[in-house]
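A single protein chain has been omitted; all remaining protein chains appear in their positions.
Presenting subunit A:
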Amino acid sequence: MSTLEIKDLHVSIETEQGTKEILKGVSLTIRTGETHAIMGPNGSGKSTLASTIAGHPRYNVTSGSITLDGEDVLAMSVDERARAGVFLAMQYPVEVPGVTMTNFLRTAKTAIDGEAPALRTWTKDVKAAMQQLRIDADFAQRNVNEGFSGGEKKRVEILQLELFKPKFAVLDETDSGLDVDALKVVSEGVNRAHATGNMGTLLITHYTRILRYIKPDFVHVFVDGQVVEEGGPELADRLEEEGYDRYAKGAGAASVAAASAAQA
């Protein structure tokens, strides 16, 4: 059993207009076996949270903490975080020139496990996982993400999730840009990884659609860099019907947040 704990996280970025605070005090606790959905409108800071957990250099943590079983995640480099068991399925996976998928997957697996995977079983595992995600076998010989369609890139992210077996998976809008068939394939992959019982999941999404296939235990609504409402799966249903409008109404997001905090 592992715990990923985010406490009062404040994050800012440098823009041409100066420093801009994006996360304004986010607290979340995810345990092994749990699936948390983070939902919110565009620009609410969902992806910033994902990238900050993974350690993207663009985001500056100004205060707060992220710990994994008590270990200070913020003190770790990007690769150390991955080796500690944090996996980020990216919203826009980049194409990496010159590196084949095969070579990349084996190198990453070796880095994460601290030893090279047994060649025979590894090749078999990769093949099987690719088949389940309906990824063509010839992708293995292509360069990482090079020339892959949007949907193919997302499937390859989930392929890595299944092969690397992280303690915590952060899925950053993995569902966006997918058609229904691809969405199902990807969701099945996440559910398979989750079913091992050794993983906690933070599912970041703009739409409720993916929640038909991946059942969250907790739903957190993000507005303007803060969690404004929290609840169980029923909250997602309500969002599906009502959208995010009610959070933005009236005196603005900050007071919405204050109100929700008062209720809690």
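Everything below uses one rule, namely that contacts are C-beta pairs under 8 Å (C-beta built on N, C-alpha and C of every residue); 3 or more make two chains touch, one makes a residue touch a chain; residues count from 1.
Note that contacts and distances are computed from a predicted model.
Novice: When one chain of this assembly is omitted, its UniProt record names it as which of these: "Fe-S cluster assembly protein SufD", "Electron transfer flavoprotein subunit beta", "Sugar ABC transporter permease" or "Sodium:proton antiporter"?
Specialist: "Fe-S cluster assembly protein SufD"
Novice: Based on the whole complex, identify which of A:Gly18, A:Gly70 or A:Gly98 touches the chain you can't see.
Specialist: Residue touching the chain left out of view: A:Gly98.
Novice: Would you mind spotting which of A:Ile6, A:Ile38 or A:Met90 touches the chain that isn't drawn?
Specialist: A:Met90
Novice: What residue numbers in subunit A mark contact with the hidden partner chain?
Specialist: Interface with the chain not displayed, on the subunit A side: 47-48, 51, 54-58, 77-79, 81-83, 88, 90-100, 103-104, 107-108, 111-112, 143-144, 160, 164.
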